[in-house]
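Below is one structure, written out as structure tokens; comments come after it.
As you look at this complex, bear in mind that one protein chain is not there, while each of the others sits in place.
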Amino acid sequence: MAKVVGYINLHSDVSYKGLTEKRPVASVSFLGRYGIIDFVLSNMSNSNVDTVGILIKEKPRSLFKHLGNGNSWNFNSKSGGVSLLYNEKYANSSMYNHDINNIVENIAFLEKSKADYVVIAPAHIITTMNYADVVDAHAKSGAEITMVYQKIDNADETFVGSDFLRLKGKQVMEIKNNKGNRKERNISLETYVINKKTLLKLISYAQKISSFFNLRDTLAYLCDERKIMAYEYKGFARCIDSYEAYYKVSMEFLDMDVSTQVFKSTWPIFTNTNDTPPTKYLKNAIVKKSFVANGAIIDGEVDGCILSRNVTIGKNAVVKNCIILNGSKVCAGAHLENVVIDKDARVEKKTELIGEGEPLYVKEGDVV
Amino acid sequence: MAKVVGYINLHSDVSYKGLTEKRPVASVSFLGRYGIIDFVLSNMSNSNVDTVGILIKEKPRSLFKHLGNGNSWNFNSKSGGVSLLYNEKYANSSMYNHDINNIVENIAFLEKSKADYVVIAPAHIITTMNYADVVDAHAKSGAEITMVYQKIDNADETFVGSDFLRLKGKQVMEIKNNKGNRKERNISLETYVINKKTLLKLISYAQKISSFFNLRDTLAYLCDERKIMAYEYKGFARCIDSYEAYYKVSMEFLDMDVSTQVFKSTWPIFTNTNDTPPTKYLKNAIVKKSFVANGAIIDGEVDGCILSRNVTIGKNAVVKNCIILNGSKVCAGAHLENVVIDKDARVEKKTELIGEGEPLYVKEGDVV
Amino acid sequence: MGKEIVAMILAGGRGTRLEALTAKVAKPAVHFGGKYRIIDFPLSNCANSGIDVVGVLTQYESVLLGTYVGAGTKWGLDGNNSLAAILPARERGGVGATWYAGTADAIYQNISFLDQYDPEYVLILSGDHIYKMDYAEMLAAHKEKGADLTVAVLNVSLKEASRFGIMNTNKDGSIYEFEEKPEKPKSTLASMGIYIFTYKELRKYLIEDAKDDNSKHDFGMNIIPMMLEDKKKLYAYEFSGYWKDVGTVESLWQANMDLLDDKELDLYNVKKDWKIYTEDTLSKPQIIGEEASIKHSLVTQGCIVNGDVEGSVLFNNVYIGEGAKVVDSVLMPGVLVEEGAEIYKAIVDEGVVIKSTDVINKEAKEVELVSDNA
Partner (left out) sequence: MGKEIVAMILAGGRGTRLEALTAKVAKPAVHFGGKYRIIDFPLSNCANSGIDVVGVLTQYESVLLGTYVGAGTKWGLDGNNSLAAILPARERGGVGATWYAGTADAIYQNISFLDQYDPEYVLILSGDHIYKMDYAEMLAAHKEKGADLTVAVLNVSLKEASRFGIMNTNKDGSIYEFEEKPEKPKSTLASMGIYIFTYKELRKYLIEDAKDDNSKHDFGMNIIPMMLEDKKKLYAYEFSGYWKDVGTVESLWQANMDLLDDKELDLYNVKKDWKIYTEDTLSKPQIIGEEASIKHSLVTQGCIVNGDVEGSVLFNNVYIGEGAKVVDSVLMPGVLVEEGAEIYKAIVDEGVVIKSTDVINKEAKEVELVSDNA
């Protein structure tokens, strides 16, 4: 593969209600063991992209902690590594706090790289994409810009608010917003391969047009005058663009047919270690159809749930279709259905919480 | 030693003109090999304070890079480590962007610590202080708060703008600003040992008095009603509180009597590695009374200088009393005296630059 | 700048009584507790006790152990001044190539390693014991007594005492006699094989012992008796809490079962600040299927459980098929139990496949070891 540098683009308007009040989408806990960003980082690592810049939009603190020195993502600490690119200057002015300004503010990262190509991908679209394949196709096509899309037939339900591409053969003719009014769409996965030189030109061009223009806007503006290639990705893809989608996609993983598409021995998903002991099942445990992370102690009934690290389920508690984040405790006899419990919260004895429609949300550290 | 947690307090108004335009004081290059913050971090490490929070005021980027995962400072990566505490919320509102608000915004760091005592020290006052000694004295005295001071006889020249303490025996009666109108002063080294419980009370108290109150203000406000102990530190101390002081203190280190006070085999100063080869002296090199970091290539005359990593001094160039930062190049035949050259700058052939009075400053990346 | 204390972990032994489990790995690298290897315990104890230079002495099947210990990163021992050093038997200048001949000889052959750190005290540990212990407290006792050697002891029952090396002590804790596996024990203070020596004494005795061709070069059999004879100051340091030498298949099984029953060894860190660190395995989350039932068990990440599990410990990437039954068993990493298979009171070695028609050890009297290396 040619020399490639990666950007993980955290500049987006996606949020998950309470879950993203104090942390960015990228570090929201997912499937008990991961942060949302682990999937795109692992894709970079598995695709041998070993120099990665993370374009941080906001709330950098929990990302510093999660990423440490990047060793958990298999980047050679000498020749590559993870750089945290934060745009302090515009952090508090939302109109200017976009990807292009971040790239510009941290331009040294790009300039000193010897890469020929740049891969840009978001964190909130979960895929197992091999960027090496995309780069190869890009290089062969001779295009300066390639956009990755997926053909979907439920565009009225998912990726609403994302972009779709109007194609002519393999060329992108138009980039438009998916308003959910049709089922079939070629949805943009917000993943781009751009020649490094082209990207450098693009950002200076974008700044001339409008200082509010982000990368997506620039590409949309340019696609009728420049040749932008489309690359079809046929693998697993889910867009976690809302609290509802977060819950829905999480639950979908409990179906083994879905999760085996993502967890393959040839495509490891890396994350950081937490030194937690195995899960302990006590004598009254009844657990079915669930993901359980280490450190949990379970003495109740758990069905259709995702339990993160160090969760406690008390004696005879009943927990159904819930997502429970790190360190939270459900006391004896409590009954929960359709609830998302943030970190270090506590559900008192015999409490009953049942989410109707949208899952209930219990805040970090709350006692209910 | 009792359980101690450390804060490195980067909230101060100190700046070094151009040198701190794009980076915080803490990561300004010092003595060719270090960042300013390395000294206080090494003191923490050598005093066995293995959990350290860095209260970042601004420009966090270069600090992320410099600190990496903290291994270079000898912190056990499991039981301790360096936490970067950044106050995103107030980063752009100078009145609120102070140490107490940063501690409050990142209160989990302090709350989860099992320490009995908290050591707080600034980066811009260079010492080789053993905090274990201060904590021992603090514990013995029974006081809840201890302030470290040094008795100096040139308070009209150094530490101007710092605080001095009015003492009664070993107790602090008043904290006042040193206006430089007297030679002898008991100067506060802005280094405090506070019982953890007391600090937690102090910050909530401070917030009640005024949300503009920083830690120093709070202590000054409280010292007539609370018993604050004074601890006299007699070792090496220099206050680098301005561009002039940065230059002056740097030059002072070229005197072996000064530098041997700091560089002792029992008190290593840790920094991060850069994988640079040894300095190469070519056939026309004439080097005297200088500090030279690795990676430099020298073919000219160097006298009374501090050269950082990967500096090039061309053939027959003459460089006197200069500080030259990483990667800068002085081309053949140039003549420099009394100049500070920031990173990656280039002084063209036969250029003459002579600083009169205050040393000349050449910006990062400039070509002159 | 000398270190106050350096730890040396004896990790060279094969542990033949663990049978097939040590056919390809040294005993300290044997899996334990659903997630750990035995050596995680002394190494984590060192890290948690603030000991930052640890030598690990290896000889038997040392590659996995060596790469596992690495530079000590897993235990945080990878700072600028901290280190976990692998010390294999080797060829030395002026000496030639020599294997380790006994516990004392192994340390003797590494005197130059110790000298390099110039420690005041040396802590000698075994790589195959399961326990949590604060060595800093033991060191404090050693210093307080001004001892030449402090031996950690456990108060065992009189019945068990004849299986151990027994320290007979005076009222002040000083040791006046050491008896190896006495038929009629005079006391019940069993040596745990954990020693703190004042280094200059240790160094002297090791050099003396090395000269003696009749010596077994063993701490218990040679060094301690010599020191007692010389009237050196030997003290016992009594440890209370969970401690287990997992020397046999039976005791390894039992130690795993102990974790299910809340014995004193607390992995869940209720007493905080004493985590047992181990390697991070790259595995998917633990997935529990619709037909699963799990009770009274430890199950770790990467497992997929579709059958019945009771009273068992499941390591990384174990797969339990539908309708399978796993009772009172320890399943090492990567074990695959096919649909409908049954396993009772067994240790199943790494990577073994249990076929759907297999019924292992239904009688369940003795612990059965199932291994491809048998």
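Every chain is named by a letter (A, B and C) in the order it is written, and numbering of its residues begins at 1.
Just so it is clear, a residue touches a chain if its C-beta (ideal position, glycine included) is under 8 Å from a C-beta of that chain, and two chains touch if they have at least 3 such contacts.
Since we're looking at a predicted model, the values are computed, not measured.
Novice: Among B:85, B:287 or B:362, exactly one should touch the missing chain; which is it?
Specialist: The one listed residue touching the chain not shown is B:287.
Novice: Which residue among C:113, C:242 or C:274 touches the omitted chain?
Specialist: Only one listed residue reaches the unshown chain, and that is C:113.
Novice: Residues on chain B that touch the omitted chain in the whole complex?
Specialist: On the chain B side, contact with the omitted chain comes from 31-33, 72, 256, 259, 263, 268-270, 272-273, 275, 277-295, 297, 302, 306.
Novice: In the complete complex, the non-displayed chain touches which residues of chain C?
Specialist: Within chain C, the residues that touch the unshown chain are 12, 14, 22-24, 58-63, 66-67, 70-71, 73, 78, 80, 83, 85-94, 97, 99, 110, 112-113, 280, 282, 373.
Everything below uses one rule, namely that only the chains that are shown with their structure count from here on.
Novice: Looking at C-alpha means, what's the farthest chain from chain B?
Specialist: Here the answer is chain C, farthest from chain B.
Novice: With centres defined as the mean C-alpha position, give me the chain A-chain B separation in Å.
Specialist: 38
Novice: So what's the Cα centroid distance for chain B and chain C, whole Å?
Specialist: Inter-chain centre distance comes to 45 Å.
Novice: Give me the residue numbers in chain C that touch at least two other chains, ranges are fine.
Specialist: Residues 275, 277 of chain C each touch two or more of the other chains.
Novice: Please list all residues of chain B that touch 2 or more other chains.
Specialist: In chain B, the residues touching two or more other chains are 71, 78.
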